[in-house]
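Can you keep this structure in mind? I'll have questions shortly.
Yeah, one chain of the complex is gone here, protein chain that is, but the others are all in their spots.
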Amino acid sequence: MTGAGELLDLSLTELSTALGARRVSSREATEAALARVDATDARVGAFLAVAADRARARADAADERAARGARLGPLDGVPLAVKDLFLTRGVATTAGSRILEGFTPPYDAAVVERLEAAGAVIVGKLNMDEFAMGSSNENSAFKPCRNPWDLARTPGGSSGGSAAALAARQAFGTLGTDTGGSIREPAAFCGVVGLKPTYGRVSRYGVVAFASSLDQPGPLGRTVSDAAALLQVIAGRDERDMTSSSRPVDDYGAALEAGARGLTVGVPRAWLAEGVEEGVARRVKEALATYERLGAKLVDVELPHTKYGIAAYYLIAPAEASSNLARYDGVRFGLRRAGAGGLKGMYAATRDAGFGAEPKRRIMLGTYALSAGYYDAYYLRAQKVRTLLRRDFERAFERCDVIAGPVTPTVAFRLGEKVSDPLAMYLQDVFTVTCNLAALPGLSVPCGLHAEEKLPVGLQLIGRPFDEATLLRAARALEREQGPLPAPGALEARG
Amino acid sequence: MPVSDFEVVMGLEVHAQLLTQSKIFCGCSTAFGGEPNAHTCPVCLGLPGVLPSLNRKVVEFAVRAGLALGCEVKRKSVWARKNYFYPDLPKGYQISQYELPVCEGGGVPITVDGKDRVVRLIRIHMEEDAGKNVHGVSADGGSGVDLNRAGVPLCEIVSAPDLFSIDEAIEYLKSLRAILMYLGVNDGNLEEGSFRCDANVSVRRRGEEKLGQRCEIKNMNSFRFLRQAVEYEVRRQVEVIEAGGKVEQETRLFDPARGETRAMRSKEEAHDYRYFPEPDLPPLVIDDALIEEVRRTLPELPHDRAARYQRALGLSAHDAQLLTAERSVAEFFDAALAAYGAGPDGAKRLANWMNGDVARLANETGLAPAVWKLTPEKLAALQRLVDAGTVGGPGAKLALEAVFREGGEPAEVVKARGLAQVSDEGAVEAAADAVLARSAAEVERYRGGNKKLMGFFVGQVMKEMKGKGNPAVVNAVLKRKLGD
Partner (left out) sequence: MSLSLDEVRRIAVLARLELSPEEEQLFQGQLSAVLDYVAQLNELDVSGVEPMTHALAEATPLRPDEVRPSLPPEEAVRAAPAREGTFFKVPRIIE
């Protein structure tokens, strides 16, 4: 029997093996995770809701299956947690917003259905920026989330809880969503692996929508193999999502260990030229050198339009969001506030009380960008720039298999540092928005600690459409070579 | 200047509910009625996280309508969001089509004052219906929202401003409605709101080419209300112009209680719907295979069928139009004609039945051909009895009514009810003798040259025989007895 501390240090893959060999039970693993949440989450703030009894019941069921030799697969009995914008039937789902406070959905998101059909034990819902709008989790309407590497710093956002919970050893795998970097950036800040699949690889049914042509659910894990195992279960066509691809799902484990030899890695030099903090750039360059050492070939690629990515993103995403958030009107669910002036007053008072500043800002921006007289100049133009961006990548992928670069310009910044300057916050996404705009898969894999700050740095890998397998393979090659990161030190108490 | 110095120009927008089983973007039933919110699911309730899933039959029906109306069916069309806030619109936007609709062009054939014309269409697109707001559901004055209708599939059919009188507008609607019902894509029910019409109405002085400012009129759920509404609106616009004012572009609701139109409170300030392509639905690709499949199953349309009845069967335009107004009636007629086979004037005789007694009985009972006890074979059989002289005109009418109401075979009904025509010369002679015996004065006048009195004698003999005399035999007998 492993001690709880050692148990929680296991990767998802290692735990799964142990569960299969019945060296540990799902109930033990679940209790350990719940205890860890109890002991640490007051300081981390990764969880908005914990569904302990439900989790225990599911853990027991998993153990019963294991006893019969009828495990459902690698995820059976593994304690996971999901970002609070995945709808979970019977469990409160807020999307980090007061406008959904107390909302208990009557249905499960497709990815939740798949995880639970695979036997996973969902222990709770994770903290996030409100409606996935943010890069630091500071826009959560309920409480901030803190980086387990340094509790005075952000874990990133908007899937802050999804990354922090992993780093804090509160769960063995998590799901987040990524619209402009919301999986990759927190993964980089918290030293874990985060993957944004190709748009259409994973169903968006049951995911509270932010920007419909950019959102994609994806896995976070402490290792590449963990992320691959989660992706394997959630990927695939869902007839309820007409933007989910019919393309068959690859076996993500098949070539995972194939190594970097033979891969051509494209490097957009402009990305490292300026705007990236020196310590971050150093770790990224070292990772590139490692790839060369491992037998990969490096080539320079030009992505001339990526510098316009933020501008395009901050027109398209708010525009779609302004429409997606119109349903939060107090009529059928969620918060309702009476206002002066009957129905219209009710709408305005409800949305004023229910939405935080960032959703309001983006709704305003998006409404403007779509409004009569401005549509062509803003929204339409941004969608054309999107095409130009996509073409940049298509050209680059004629010469390489993956593109590598930084995830973020800096390591995790301090809480409160950027909240008063929205534009400064938006510019955090400069390297990550390109993937969402071009509809490409991207991941963040840790590539060491910042020499001075001692905080995690992430390497971003971007792939061809539906080529998550190559991304995972390349990430695994780096991970195998450099070894694991040390555990974050900020949380002393171990459950 | 009086109203008659102005002419009206109208364009009509018809919203036709498509007769699919399930809604356009989810599997909820489209059945009418039901407890509030009994036909809803997370998708049509607009709950967080839901996505639209497009019903294939909606696309087939739209293509069907487009082909039947001679439109260009677009191989690629795009869904769009129309954004506005209203309680019956759960997502805060309606999924519709905007810049790239599924069909463009085409036309609706109409016949007014005996003249054929095709009213041009601008476009056809697909969209989802909104739910219903119901006033005064609660004691505190609150309104209720019922989303059963939210997500029901609609085709919006937009005509060009190509209608120049209310009569034309009504003919247009009748023709379009008949076509859609023929296709089986719509049930033509104005009262239940499955066939709705909004009118764009403007006026201009006669002879002017430029169009006047139009207003949109909504909430006319019968042809009678449409007529009232447009008449009122034309008068109103003319008055405004005559008084030196300008007609404002607005949306006006027809108030049936008052027979007036009045300006609506706008649903969306400045009508800024912020249309953009719907990211949750890929562009709709319609391939040749689908178009051919739909084209193959198109029925003969009312206008073409009416033309064929005139051309091939020699029916009058009037008869043809009546027969083809409803597909099920025309098909009944076709089947009766087939059962009747070759025979003198078969089409004309059967048409007379259909447009006369059968139509009367159908209207009275409100029944559709599918449930009539009268079958095409029985109608043909009845006409054959008439041809054979077994039953006369009046007897046949009675027989028809009996069969329609209660069923049974015409020959048996005639027998059972004693409706048979009497052709027996002996019986006719007896009646004729009786009549002639008491009509000596008329006999004399007849023999004196007033041949028109034959009608009188025939009538009297018929009366004597309770209408069952075979007219030919009666005539022959009378002529003989009167010495012709």
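As written, the chain order gives the labels A and B, with residue 1 at the start of each chain.
Methods note: a contact is a pair of C-beta atoms (placed from the backbone, for glycine too) under 8 Å apart; a residue touches a chain by one contact, two chains touch by 3 or more.
Quantities reported herein were computed from a predicted structural model and do not represent experimental measurements.
J.: Could you tell me which shown chains are touched by the chain that is not displayed?
T.: Hidden chain contacts in the full assembly come out as A, B.
J.: Hey, which of A:T17, A:T264 or A:Q383 is the one touching the hidden chain?
T.: Of these options, the touching residue for the absent chain is A:Q383.
J.: Specify the residue from the set B:M264, B:L298 or B:A472 that touches the hidden chain.
T.: Missing-chain contact among the listed residues: B:M264.
J.: Out of B:G66, B:P277 or B:P302, which is the one that touches the chain we can't see?
T.: B:P277
J.: May I ask you to list the residues on chain B that touch the chain which is not drawn?
T.: 20-22, 26-29, 35-42, 45, 53-59, 78, 85, 87, 133-138, 141-147, 253, 264-265, 268-270, 272, 274, 276-277, 279, 282-285
J.: Against the chain that's been left off, what residues of chain A make contact? List them.
T.: Within chain A, the residues that touch the unshown chain are 103-104, 106, 199-200, 213-214, 237, 239, 242-247, 305, 308, 310-312, 314-315, 322, 326, 329-336, 338-339, 342-349, 351-352, 355, 357, 360-361, 363-365, 367-368, 371, 377-378, 380-388, 390, 422-423, 426, 437, 439.
Assume only the chains that are shown with their structure count from here on.
J.: Taking the complex as given, what residues does chain A use to touch chain B?
T.: For chain A paired with chain B, touching residues are 85-87, 93, 95, 100, 103, 105-107, 109, 204-209, 212-213, 239-243, 319-320, 322-323, 325-327, 329, 331-333, 343, 347, 367, 370-372, 375, 379.
J.: Of all residues in chain B, which touch chain A in the complex?
T.: Against chain A, the touching part of chain B is residues 42-43, 45-54, 81, 83, 85, 87, 90-93, 145, 270, 272, 274-276, 279-282.
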